[in-house]
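A protein chain is absent from this complex, but the other protein chains hold their places.
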Amino acid sequence: MLDKMTNISFFTGKGGSGKTTCSAAYAVRLADKGHKVLIASLDPAHNLGDVFQARLSNSPRKIADNIYTMEVDMEKTIRKYLKDTANGLKSMYRYLTTFNLEGYLDTIRLSPGIEEYATLDAIRDILASRRGYDSIIFDTAPTGLTLKVLALPTVSLIWIDRLIELREKILDKRLAIEKIQGEKTFVIGGEKMKLKTRADEDDVLRELVKYRSEIGEVKETLSNDSITNLVIVMNPDELSLYETERAVKVINKLEIPIKMVIINKVMKDEKMWKARLDLQEKIVAKAKEEFRGKVLREVPMEAIEPRGIETLRDFSRYIF
Amino acid sequence: MSPLFSFLRGILGSFKSRSTEYLEFELRELENIFAILLMGSFIGIPSPPTPVVLRVIPYMAREMAVMSRRAEMADDVFGEIAGLLDVG
Partner (left out) sequence: MARDKMNIPSTLIVVVGAAIYLGFYFTYGRGLQKHVVKADFKRKTPSVKLTDGVDYVPANKYVLFGHHFASIAGAAPIVGPAIAMAWGWLPCLLWVWLANVFIGAVHDYLALMASVRYDGKSIQWISGKVMEKRTGYMFQLFVYFTMVMVLSAFAAIIANTFIGSPKAATAAMILIIDAVICGWLMYKVKLDFKLCTIIGLTFMAIGIFSVMQFNLELVLTYNQWLFVLLIYIIIAAALPVWTLLQPRDYLNSYLLYVGLALGSIALIIAFKSMGTPAYTAWSAPTVAGKLAPFWPCVPLVIGCGALSGFHAVVGSGTTSKQLDNEINGLAIGYGGMFTEGFLSTIVIASIACFGVAAFGTVAEELTAAGISLEQFGTAGYFNENYIRAIGPLGGAVGIFSASYGKALEAALHIPYEWGRTFAALWVSSFALTTLDTSNRLARFTWMELMEPIKDKTPKAHKFLVNRWFASAILAVIAVRLAWTGDWLKLWPAFAGYNQLLAAIALMTSSIWITKVMGVTGKYKYATIIPALFLWVTVTVAFIWWLVVVRSTIILDVIMLVGLGLNFILFYDYIIALKSLPPKEKLTVA
């Protein structure tokens, strides 16, 4: 599916960990090395444009030498997704009305997980249209969502394999009966149809198998050591550490290779602190200005992170 | 003589129908299960990834018909099975 040379990187991490910045920097360095790079944002927050200080669109746009950017418009993707299916469903509209099911098409929009599937679909699309990129970088949504998306191929394959197995059993039985009783036709919504009994004439099986190979490809690509690379970006605090540990466990189970962990925003020396304090003052002032009329609280960074009811109670004095 | 001939032909035909009646019942149930598995998300049970469902639904007229019918008959399954398994 992809050029052997094309590298794929996923940058994941907690919200605010700095993954967008890291992924963008990574892209710039690769571009300097001469790679033709596509960096795509899957994060609904779409910070990538802010980081590059450029406007991004739904399709690849060149913003510098060797650097192409895009941000996936989730709304648009979902709409396209549903439109594709709606077209496919038109053919069965007649019998949908027989069963009063046309209303169900609307509920799909709200179906749990539709965003994850749309994201996976977007990833698949991007991976499919490589157009000679040397590297593709994904700036992903915060860890939780991304893990769900990355797990999709594995989960889907389990379902699909079961469904295919069941479908083949059904076809086998239908064939046995057909051989004895002859071809069967049935009427639905006024239309006469022949009962499909063979693998090569069954549309359902064909779709299942086709989907399986598509998903299978994605899974293979994601697990491919020489192509894919997952980078986790974390911050030097406890919660970030816990989350990263958990994420690594999950990702290992999915057999996606993790090649780098970036600990971002590590405080090094005093000069940095001073610069940080100045920047901080500016931001606090700006926030007070922006959010006038709302209750504003400043909570100082403490040496020990609050854990447990006692320390939390202590901590809450800043909020009230 | 013609009714007699039809009668005999009918008896022979009944043998044929006896040769597949259990299989047909099994097939119905498998089709029902298949439909439920796929359409599960419409009725609140875990179901496969939506893309699969959406791609396959256009071809599932028959299975959906079976599923609807089985749902209607769900309160009389005992009668159906008892009638099928001929005893004595």
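In this document, chain identifiers A and B correspond to the written order of the chains, with residue numbering beginning at 1 in each.
One rule holds for everything that comes next: contacts are C-beta pairs under 8 Å (C-beta built on N, C-alpha and C of every residue); 3 or more make two chains touch, one makes a residue touch a chain.
No experiment lies behind these values; they were computed from the predicted model shown.
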item: Given A:Ala176, A:Val248 or A:Ile263, the one touching the chain that is not displayed; value: A:Ala176
item: Chain B residues that touch the omitted chain in the full complex; value: 6-7, 9-23, 26, 28, 65-66, 69, 73, 75-76, 78-88
item: Positions on chain A where the hidden chain makes contact; value: 173, 175-176, 179-180, 184-187, 195
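Here is the rule we go by: only the chains that are shown with their structure count from here on.
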item: Residues of chain A that touch chain B when the two form their complex; value: 85, 88-89, 91-92, 95, 99, 101, 104, 107-108, 111-114, 117, 121, 152, 155-156, 159-160, 162-163, 166-167, 169-170, 173-174, 176-177, 180-181, 186, 188-189, 193, 195, 202-204, 207-208, 211
item: Complex contact set, residues of chain B against chain A; value: 16-17, 19-20, 23-24, 26-27, 30-31, 33-34, 37-38, 41-42, 48-52, 54-65, 68
